[in-house]
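Below you'll find the structure, written out as structure tokens, and then a few comments.
One protein chain omitted, others in place.
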Amino acid sequence: MKKFNILLLVMVLAVALTGCIGQSKASSEAASSSSQGTASDAVLTRFDGQKTSIKELYKDKPLYINFWASWCGPCVNEMPNIDSLAQKYGDQINFAAISVDEEPGDAKAFVQRSGFSMSFYTGDNQLLGSAYGLSAIPVSILVDKDGNIIAKAVGGMSESDLEEFLQPALK
Amino acid sequence: MRKYIFLAAAVLLLTGLWQGDPGRVWQKASRICLECIGIG
Partner (left out) sequence: MARRRLWQLGAAFLGNGNLAGFLDGRIYQGSSKALCLPGLNCYSCPGALGACPLGALQSALSGTVLRIPFYVLGWLLLMGVLLGRMICGWLCPFGLIQELLFRLPGPKLRKGQWSARLSQLKYLWGILLILILPLLLFIFTGLGEPLFCKYVCPAGTLEASVPLLSMNASLAAAAGWLTVWKFALLGIFLLAMVFIYRPFCRFLCPLGAWYGLFNRSAVLGITVDAHRCTHCGRCSQFCGMDVKLAGDRECISCGECREICPVQAIHFRQSKNQSNQILEAKHS
């Protein structure tokens, strides 16, 4: 009986600790891997109606892409951080927030209310979803001028984490 | 009583279908909601 209780306690602690282990896993595993493939091209439509493409956006400068949706709490919470850094580094990096809302009207209404200055886009959600493996959002992707994905991160980021994420493109 | 609940359920379902609710359910159910599952 005593052995069983100890075993049970160990089991519970193991489960509880998995969360801590998950938290401490190196973010470099996901974020700073240098070779994560090429950024797939896709047509994008800016919220003001102007059409462009992902290839166009990384032609002259590295590109930061943020996949988000207006119904996603972490996405919405990190948007002011992204906008702030877009204002700071906009001359060195292109910033593109691509909404995967099934109803773009919801995303547009949110952006209008919030008064962000950076560029927001919509695209073909299915194409983007399979090209960039979007099973969770928000996703941040950093692309160099040759179209190589130099960093990728899943989940909302603080302004300092985001600034660190952008460093490979600022060198 | 039961038939009124059935009627209410039918009205709600049809209204939801008409305004595109299944699409909204799909879009949220097909992306991992990180905060929903405690990742963050």
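A and B are the chain letters, set down in written order, and residue numbers restart from 1 in every chain.
By our rule, a contact is a pair of C-beta atoms (placed from the backbone, for glycine too) under 8 Å apart; a residue touches a chain by one contact, two chains touch by 3 or more.
Nothing here was measured: the structure is a model prediction, and the numbers come from that model.
Chemist: List the chain B residues touching the unshown chain?
Modeler: 1-2, 5-6, 8-17, 19, 21-26, 28-40
Chemist: Spell out, residue by residue, where the missing chain touches chain A.
Modeler: Counting over the whole complex, chain A touches the hidden chain at residues 4-5, 8, 11-13, 15-20, 22-23, 25-27, 29-31, 69-73, 76-77, 106, 109-110, 113, 129, 133, 135-136, 152-156.
Note that only the chains that are shown with their structure count from here on.
Chemist: Once you find the CA centre of chain A and the CA centre of chain B, what distance in Å lies between them?
Modeler: The mean C-alpha positions of chain A and chain B differ by 27 Å.
Chemist: Within their complex, state which residues of chain B touch chain A.
Modeler: Listed in rising order, the residues are 23-24, 26-28, 31-35, 38-40.
Chemist: Considering the complex alone, what residue numbers of chain A touch chain B?
Modeler: It is residues 19, 22, 69, 71-74, 100-103, 134-137, 154-156 of chain A that touch chain B.
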